[in-house]
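All protein chains but one are shown at their positions in the complex.
Our next item is subunit A:
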Amino acid sequence: MIGTGISVNSITARRRHPLARLAVVALALGLLGGGYALFAPSNSADAAIASGKADDVAEGKSLFVAHCSSCHGMNAEGTPMGPPLVGVGAAAVDFQVSSGRMPAANPGPQMQRKPLGEWVTPEAINQLSAYIMSLGGGPQRPSAEMVDPAKGDAAKGGELFRANCIQCHNFVGAGGALTYGKYAPNLNESTPEQIYEAMVTGPQAMPVFNDSTITPEDKRNMIAYIVQMRELKDPGGFGLGRIGPVTEGLVVWIAGLSFMSLTAIWITAKKRKK
């Protein structure tokens, strides 16, 4: 205040005005709310409420309490058993629940893909997503167009796939081992949407590839590559799991050498003299 030319006394006096506290609170709330409305993703919980999906949030909460709260806490605040889910977004909910990884069957190094429970319907996932979004936003689920393999450039996606994914997921997404019992799963069962969501949310041991690391368009290219590779018919015969020389070695020893030994025994066999 010194050197600004404004009387210190007058500010102090205004601060002590009976309505000053109210004004400051109003200003702060206004800035926060207004700022949030300006910068937050447009279709957040507010939007859900505005478009008449408030019920989804309530339904989602009851689903959450029934199926998720024992590990993640009654308000998704997290417990020693499971992380807080505030801010993980609809993408994480859809990835984990639609792949059967959540609700978890049993705690282990890593949650595994498994058949879906009876209550897991697209509608239930939407409701859970709405509830989680209402808690603190987070990455959204991609639109159908964003993950349409037909719209991607597979060759370009392949280069990105080799640079970013294969060190864990193998050349063609056949999966691979990680440390401490964790593993990078086989990508053959993942839907394009799940692949996208895994990239933006980084589930379990996987790092996050957000939009500044890999643009949504490049993500679609990668999805195109993954999908085309798993649909690619092996031109050379049986693919042997597409995991490289390990199965080739097994085949040459088990099939190749057994065949050679059996034929050797056959052509040197003699009738025993009685």
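Criterion: a contact is a pair of C-beta atoms (placed from the backbone, for glycine too) under 8 Å apart; a residue touches a chain by one contact, two chains touch by 3 or more; residues count from 1.
Convention: contacts and distances are computed from a predicted model.
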Complex member absent from the view - protein name from UniProt, among "Peptide/nickel transport system permease protein", "Cytochrome bc1 complex cytochrome b subunit", "ABC transporter" or "Acyl carrier protein": "Cytochrome bc1 complex cytochrome b subunit"
Which residue of A:73, A:202 or A:239 touches the chain not shown here: A:239
Full-complex contact with the absent chain, from A:63, A:93, A:146 or A:184: A:184
Identified contact with the non-displayed chain, of A:76, A:154 or A:214: A:154
Hidden partner chain, residues of subunit A it touches: 109, 154-156, 158-159, 162-163, 166-172, 174-181, 183-184, 225, 228-229, 232, 234-240, 242-246, 248-249, 251-253, 255-257, 259-261, 263-265, 267-270, 272-273
